[in-house]
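Of the protein chains in this complex, one is absent; all others appear in place.
Letters A, B, C, D, E, F and G mark the chains as written, and numbering starts fresh at 1 in each.
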Amino acid sequence: MTLKVYLSGEIHTDWREEIIAGCAGLDMAFSAPVTDHAASDDCGVAILGPEDSKFWHDHKGAKLNAIRTRRSIEQADVVVVRFGEKYKQWNAAFDAGMAAALGKSLIVLHGAEHQHALKEVDAAALAVAERPEQVAQMLRYVLEGRLPG
Amino acid sequence: MTLKVYLSGEIHTDWREEIIAGCAGLDMAFSAPVTDHAASDDCGVAILGPEDSKFWHDHKGAKLNAIRTRRSIEQADVVVVRFGEKYKQWNAAFDAGMAAALGKSLIVLHGAEHQHALKEVDAAALAVAERPEQVAQMLRYVLEGRLPG
Amino acid sequence: MTLKVYLSGEIHTDWREEIIAGCAGLDMAFSAPVTDHAASDDCGVAILGPEDSKFWHDHKGAKLNAIRTRRSIEQADVVVVRFGEKYKQWNAAFDAGMAAALGKSLIVLHGAEHQHALKEVDAAALAVAERPEQVAQMLRYVLEGRLPG
Amino acid sequence: MTLKVYLSGEIHTDWREEIIAGCAGLDMAFSAPVTDHAASDDCGVAILGPEDSKFWHDHKGAKLNAIRTRRSIEQADVVVVRFGEKYKQWNAAFDAGMAAALGKSLIVLHGAEHQHALKEVDAAALAVAERPEQVAQMLRYVLEGRLPG
Amino acid sequence: MTLKVYLSGEIHTDWREEIIAGCAGLDMAFSAPVTDHAASDDCGVAILGPEDSKFWHDHKGAKLNAIRTRRSIEQADVVVVRFGEKYKQWNAAFDAGMAAALGKSLIVLHGAEHQHALKEVDAAALAVAERPEQVAQMLRYVLEGRLPG
Amino acid sequence: MTLKVYLSGEIHTDWREEIIAGCAGLDMAFSAPVTDHAASDDCGVAILGPEDSKFWHDHKGAKLNAIRTRRSIEQADVVVVRFGEKYKQWNAAFDAGMAAALGKSLIVLHGAEHQHALKEVDAAALAVAERPEQVAQMLRYVLEGRLPG
Amino acid sequence: MTLKVYLSGEIHTDWREEIIAGCAGLDMAFSAPVTDHAASDDCGVAILGPEDSKFWHDHKGAKLNAIRTRRSIEQADVVVVRFGEKYKQWNAAFDAGMAAALGKSLIVLHGAEHQHALKEVDAAALAVAERPEQVAQMLRYVLEGRLPG
Partner (left out) sequence: MTLKVYLSGEIHTDWREEIIAGCAGLDMAFSAPVTDHAASDDCGVAILGPEDSKFWHDHKGAKLNAIRTRRSIEQADVVVVRFGEKYKQWNAAFDAGMAAALGKSLIVLHGAEHQHALKEVDAAALAVAERPEQVAQMLRYVLEGRLPG
């Protein structure tokens, strides 16, 4: 059966494309949050009307995005969460917490500089990788049982 | 029945004591992570033996702490997550994600400076407060139906 | 074991008191929403600060009340939902839907004039009563196996 | 994967058709209650035989309709509940309660005149819209990540 | 989506064929227990080896049949349970209990002579019919919203 | 912790008393359906008003009894179901099905004459006994680890 | 619907091929752990980098394999667990425990020499077989209702 993979977290590099390319030819279906930053921030007010307060502006957008995000996590077999070099990225950690509580297989992807700060998230994961290529290799191994090289 | 409240997140100020004091006399039971920073960081190797690698040092500690943390979240009626001014605090956002996925009532506590970065977490909450005093007032209202003042 | 009963719905007559009095001496624990109408409407802004928009004013209050309401429904063995003569009372029907989805034993209490409009709610209930006294008699029967009179 | 959407509530205007048309070309599957009012009211007795009492007449029909309704809600990713201008519409609020308890993404659709009366239902929703067109725009955004216009 | 229907109970008349024929052309998938009485009774020992004791002979068979039965109930949207005129048929009532506990839509099919003895089973059902034709009409109505005739 | 045991099924002999007496002094809590046959049959109409039709008369009673029965099964650690010598006892088999689907430990109690007819129910049980005394011995063993004699 | 079968346990004989061949032509989908022993042992370090300690070497591999294993068990209708003649095979018993807790239909396959040591595992199974051929016959019977020969 198709392996369903949700690619959560950082949206400013092309790590998703790298993983998807690395899994070419395999029976997998990838999903992701909306990665158009502007659309993601403004979707709520763009469709449902403007808000004076920044809090409610963001609130309407975050809730609309949650329809997509939660569905993707709930339907996924594997949730990959990527922490990049910048920003707070609390939504990434939040997604990881949801994935863990729902019993999803969690893979965390981050650089060594975040190791200590992410130790609780890593502790809930079935794998911790540093490079997208490793994630693709793992997904391939999970489906086909063959190691790279 | 006793209202069970888990106080997750920041461990460097006395916000927990403030909430607990503000709820004095009410039928509530509070739980919290281990807030002794050194013990929390080193518990794994202190009990189970040292590790050469910092990753596995942290891993053993984070997993041992998870026994306490997950039980507390699973047993709670309300999960309060506090984001302080410093640090990445990804474990706080991770706890919030677990609480949301488990259907717990989530209250988020943070300063206005984190509003945009926490919009996804706030969107999953039933209340967003700026001061511990407000959390105590809400918990009192939830139990007794009386407003402050 | 203590029979836990949540009394949802109409807040302008004393039907809750009537049921509780009718069950005096039995091992039951009753819970209810906040029935102080003004406090219930304004709790959000009173604690968390004012809103310019009526929608968000109500939203903050409704979410805070949901902490109490959902916990009560989740912990209840029996959910009694009362529809009075006035108002839309959509929150009562909403509570009934939650109770049904959670597999709670549902008792609906309403006058004959609402029979047709409530047919979907009644169809999910284990009993439909017209008077609070009947609810007390049923709860007593459920616990003790004895019929009235 | 196909986005499954249940369109619950008001049956006297063409809001369902408007949403479905607005989502033309997208990978979505829509379901709805039986919107033939007479069939919906009489289905129980028409198939299973007549009843003397109006209560049981309605009861048989409401239960038969529940086979369709509950399956639709349980299978849906998104539940849209529309409150029109007339009638009690308690079944709509009941469906919303079921959707909330089952963790479905809930979208509520109603005019401004119902804002206060629906505050508890709105508080459980991920979006509150006034026009069917907005619902179609949101569903499109959830699937494709593109904003209208 | 395909409506999945499990036809449980009596195996000595052709009621299953009647329902299936009555639903011809509809998007439904029917399942049933093994209705070859001898195979059903002896399957355990036929495959796994003989038993001296009648109890274990039956036990091995009943467990093997349970693989099919439970899967069918768990996958079904609707469980139809037929009680015929003869035999104890405790397995039919057992299936009905499983269906009810799993939240399946339950339809019970029996003659008037069993009305009192089946009142607890009927009370858990969404419909009680006397003739297979009525079940087919209901399933058609659930899928298409059209009444017979 | 207290072992919670629900004693379902036959109500015309004193098998419940025998088991309870055999477990004297142990930390157990027993529950049972209403065993006053007349009260159990008529409870619905006695409290909620008469019905012309026998079906609805029984229906109202069976639903009211279900409040007690389902709560008892859901709260039980062990469900004991007794099949006596007479009657259809479909409600006993229905309770056994519910217990099995909810993952409860099921003990079935019946005479050898019902062995073949009860093979599906027995196949779902963790023990099949012929005498109440055996049930008491098993419950004692489960709690204390000591065998009789 | 396709019968999904997970073949867990011993990886040194061709029992999986025997079962699959015995089910040729039937609507079944088989899954299995990675049966390339070397790949299975080293997958973690091969992809994610070497470890000095044997414990963490194995840990990384076992967790990566768990992504495949748990998904297979969760998606399966039937879990077949084979205990061979050699090795501890604790992972096979672990898989059986997971399958039992998740309510999967469990078939255990082992020689008579392991009967006593496997009695707790066998007690949770719906069938205990000695030869792969018997498993194929059972799966065929479950799907088609026909006995061999």
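To be clear about the criterion, contacts are C-beta pairs under 8 Å (C-beta built on N, C-alpha and C of every residue); 3 or more make two chains touch, one makes a residue touch a chain.
Predicted model only: the values in this text are computed from it and were never measured.
Trainee: Which parts of chain B are in contact with the chain that was left out?
Mentor: These residues touch the chain not displayed: 4, 29, 34-36, 39-40, 42-44, 46-48, 60, 63-64, 66-68, 70-71, 75.
Trainee: Identify the residues of chain G touching the omitted chain, counting contacts across the whole complex.
Mentor: On the side of chain G, residues 54-55, 58-59, 61-63, 65-66, 69, 83, 87-102, 114-124, 128 touch the unshown chain.
Trainee: For review purposes, identify every residue of chain F that touches the missing chain, sorted by number.
Mentor: Listed in rising order, the touching residues are 1, 3, 77-78, 105, 107, 126-129, 134, 137-138, 141-143, 145-149.
Basically, only the chains that are shown with their structure count from here on.
Trainee: Which of these, C-F, C-D or A-B, gives back the D-E interface, meaning over half of its contact pairs coincide by residue number?
Mentor: Checked against D-E: the matching pair is C-F.
Trainee: Indicate the whole-number Å distance between the mean C-alpha point of chain B and the mean C-alpha point of chain C.
Mentor: Using C-alpha averages as centres, the distance is 31 Å.
Trainee: Go ahead and note the Å separation of the Cα centroids belonging to chain B and chain F.
Mentor: 44
Trainee: In whole angstrom, how far does the Cα centroid of chain B sit from the Cα centroid of chain E?
Mentor: Chain centroid spacing, chain B to chain E, equals 49 Å.
Trainee: Touching two or more other chains, which residues of chain D qualify?
Mentor: Each of 63, 66, 128 in chain D touches at least two other chains.
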